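One protein chain omitted, others in place.
Moving on to subunit A:
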Amino acid sequence: MTTASSKANKHTAVAHQNKKAIARRNLRVGLTFTAPALIVLAIFVFYPAIKTFITSLTTDRINRSGKFVGFQNYIDLFQSDDFWTDVINTLVYAVLYAPIVVIVALAFALLLNRKDLKFVGFFRTCMFLPFVISLTVAAIAWQFILSPSLGLVPYWLDQLFGIEGLNLLGTRETAMATIVFITVWKNFGYFMVIFLAGLQGISAELYEAASLDGASAWQKFRYITLPALRPTFNYVVIFGLIGSFQVFDQVFILTSGGPARATETIVYRIYTEAFGNGKLGYASALSYVLLIMTLIVGLIQLYTNAKHEREEIA
């Protein structure tokens, strides 16, 4: 009996040692495979993220070091009206862009998902095409089309409705909405393709069963399509929102933040403060405010996702 138990002990000891050896080996292999990417990310993402925070506590300029000032840059930011203009502009852009791009993408995905439709591939490619070209090219094209002195759109509006000298990008009230429109035009095809895949993953039997029960088209959409698209929705909304906090290229080419700061977003301001005025400390503080805004949105999103999943299980 004693020999048996000692044998068993020996066995567990060996198993334990094996386990440890496997764990060590896995750690070594895991680190070897992730090392190249991790080194790049450490130098060009982790380190800069910390460095930006440290710089945000100084009066560093682009060509010379400043002194440590604690949170003074942040205090200056929160007390400046221009900062709040930038924050509001960025939020207005995000709140307009994200829902519109999602709804337009879903609407056209539903249209393209009709079984009796022909030329689906052609339509899909056309709608996806603007996503492939650069925002620079897109912005140049739209700038020309909307130009009050040369563009076709103001000309047609003048001819059709008698609206003279319409300057969509040069007017305070319409400039941001125009930038949103151009970005939706450029990006919705991408989200549409994702929705389309989600729609094609829904079993046709569900709809047939609902039809037999006399469900209306709206009921089918509300109780079959929407719930089935939930994961797709989460993905699209979070990427739409995080992406919209980073809006830069459109503003840079189309309006340079104008007219009268009407389209100046946080990222555009970071660019002008850092690379125009050379105020690195101030620009870094702005960067961190943006980072925290993005993290808050990301965490809210993660939290609501987790909550929904819990509810679905319950």
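Keep in mind that, in the parts below, a contact is a pair of C-beta atoms (placed from the backbone, for glycine too) under 8 Å apart; a residue touches a chain by one contact, two chains touch by 3 or more; residues count from 1.
Basically, contacts and distances are computed from a predicted model.
Novice: Using the UniProt record as the reference, specify the protein name of the hidden chain from among "Nicotinate dehydrogenase subunit A", "Carbohydrate ABC transporter permease", "NADH-quinone oxidoreductase subunit J" or "Cytochrome c oxidase subunit 2".
Specialist: The UniProt record for the chain left out of view names it "Carbohydrate ABC transporter permease".
Novice: Just one of A:Gly66, A:Pro99 or A:Gly201 touches the chain that is missing; which is it?
Specialist: Considering all chains, including the one not shown, the answer is A:Gly201.
Novice: Out of A:Phe68, A:Trp84, A:Phe144 or A:Phe221, which touches the unshown chain?
Specialist: Of the listed residues, the one touching the omitted chain is A:Phe144.
Novice: Across the whole complex, list the residues on subunit A that are touched by the chain not included here.
Specialist: Answer for subunit A: residues 23, 26-27, 29-34, 36-38, 40-41, 43-49, 51-52, 55, 108, 111-112, 114, 116-117, 123-130, 132-138, 140-142, 144-145, 149-152, 155, 185, 189-190, 193-198, 201, 231-232, 235-236, 242, 245-246, 248-249, 252-253, 255-256, 267, 270-271, 274-275, 280, 283-284, 287-288, 290-291, 294-295, 298 touch the chain left out.
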